[in-house]
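Only a single protein chain was left out; the remaining protein chains are all shown in position.
Should a chain be cited, it is by its letter among A and B, assigned in written order, with residues numbered from 1 in that chain.
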Amino acid sequence: MDNITEFEPKIVAFVCNWCTYAGADLTGTSRLKYATNFKIIRFPCTGRIDYMLLLKAFAEGADGIIVSGCHPNDCHYTSGNFHARRRWVVFRGLLDFFGIDVRRICFSWVSAAEGGKWADLVNSTVAEIRELGAYKEYQKVAGYLEKEECNE
Amino acid sequence: MEKRYISKEGLNKWFNQIIQSDKRLFAPVQKGEKVEFKRVKSFEEVASDYIQTTQSIKRVAFPRAEVLFSYKKEEKETTLQDFNPDTVPETVLWKIHPCDAAGFIPLTGIFNWDYKDKLYNARLAKTTMVSFSCQKSDNSCFCTSVNGGPGNTAGSDIQITLLPDGGALAEILTPKGEALVTLAPECFEAEREIKKEDYLADVPVRFNVKELTGKLASSFDSPVWKQQSERCLGCGACAFVCPTCACFDIQEDAKGSTGRRIRCWDSCGFSMFTLHTSGHNPRQQQSQRWRQRILHKFSYMPERIHELGCTGCGRCSRACPVDMNILEHLTSIAQQSHE
Partner (left out) sequence: MNKLIEKATSLLQEGVVTKVIGYEEGTEKPRPFFCEKAEDTSKLIYNSRCINNLAVYLTKPELLGTGKVAVVATLPTLRSIVQLAFENQLKEDKLVILTVTDSEEVIEFAGFAEIETYLKDFKLKIDQKEQDLIDKLEGMSKEERWTFWVEELSQCFKCYACRAACPMCYCTRCVVEVNCPQWVQPWASPLGNIEWQINRAMHLAGRCTGCGSCAEACPVGIPIDLLTRKMMEDLGEEFGVVPGQPNKNGNVLSTFKPEDKENFIR
């Protein structure tokens, strides 16, 4: 008997209110079925997303992260997403240098009209993370309090 | 106190017996240019040619971060999980210096002053200290100026003095030491005629600690504190590498209905160390914090718990990014003429 349950990734999605969140609403009202293993956190703008929150998500057990907002030039607050874009370029480079798996963080622009894109994005991210497996290396270190535990 | 001789092979054999027992062993290990205490599993890992480790080994009794208790709230029930002393593993400290072993004495004094700290005491009770007397020292060492010395046995359970033939004089000082010897009693031969002082480093006395304490008693308003502390950056390096510094902070690691209360290291050199909730900070300037450090170790502690708060290991001076050489500062205070 096959007792192995398939690994269901835990995804946290940081999205902006005006575009991606509305886009996700549209996915729902359009009755599109898509993966449900993500939790959405709504921000007024991607410019408001503090990069430390992404690390907190991993530390709390997330296996993957989605960060999504308005397309460049369409930001509800004019330039929030431009600042976010620069921040992510720098942050992603730094994380990669640390050896943190940046393939697990999916950045995208999803507008309020792109209900289909949101569904596809979530589905493909879930599939990719399922491939990569649980983010055990990170969660293991998150559990260490003293460095002795780490060296044992 | 018992004196025995142990050969080079005997030391190796006894070491391996300790490793094979259920005790965890910490020893100095070379890491790049620095030497640090690490958990070791073989004799070869132990560092040999160095003066001092960067950090002390106080973390076996006073860890960098430890859980005081944890709690979980489910519906109306809250379960509390207290510190369990049975979870403390048996530990052996191998090849610590006499200044390290002596450092636990003021620490024990602080943690048993007005309240008996059960975590510290439980950890210390399970720790056996095998110190090796010092054959060399450098300009930052000043154990002999603070009632210590390269062959001082205070705080040690066993002291090993290495001899030119590779063997050693073993002084078995306490019941804990005796218990450790029973792991390989055949390695400990009858005592030989060994004059310990011949094999110790020469650490000149740099200042008279009684004179220093006397001068400090009337130095609170002296301009020396500002002069000495101008370059101090206010980091915690000196406090954290020190074997006797015991300042700690208590923090919550809480997530919704579960959490744990954690005690972690703190430093009186940090600018917010004495910041009150009201916003008032009695030690707002670095000079006041530097004064606190010196007075605490050399004036208040001797007064309150009758122990000096310094063993002269010199780690603070070596670790300081701006060379706040404590020996230099203390010598200058001790040599000041009374105004």
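Please note the rule applied: a residue touches a chain if its C-beta (ideal position, glycine included) is under 8 Å from a C-beta of that chain, and two chains touch if they have at least 3 such contacts.
Computed from a prediction, not measured in an experiment: that's the story for all the values here.
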*asked:* Touch as defined at the start, partner being the missing chain; which of B:Ser219, B:Gln292, B:Thr311 or B:Asn325 qualifies?
replied: B:Asn325
_Even though one chain is hidden, which residues of chain A still touch it in the full complex?_
50-52, 55, 59, 72-73, 79, 82-83, 85-102, 106-109, 121, 137-138, 141-142, 144-147, 150-151
*Chain not shown, touching residues in chain B*: 31-34, 36, 54-55, 64-65, 139-140, 230-231, 233-237, 239-241, 249, 251, 253, 262, 264-265, 267, 270, 272, 285-286, 317, 319-323, 325, 328
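One rule holds for everything that comes next: only the chains that are shown with their structure count from here on.
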*In the complex of these two chains, what residues of chain B are touching chain A?*
38-39, 63-67, 255, 262
_Which residues of chain A touch chain B once you look at their complex with the stated criterion?_
60, 145-148, 151-152
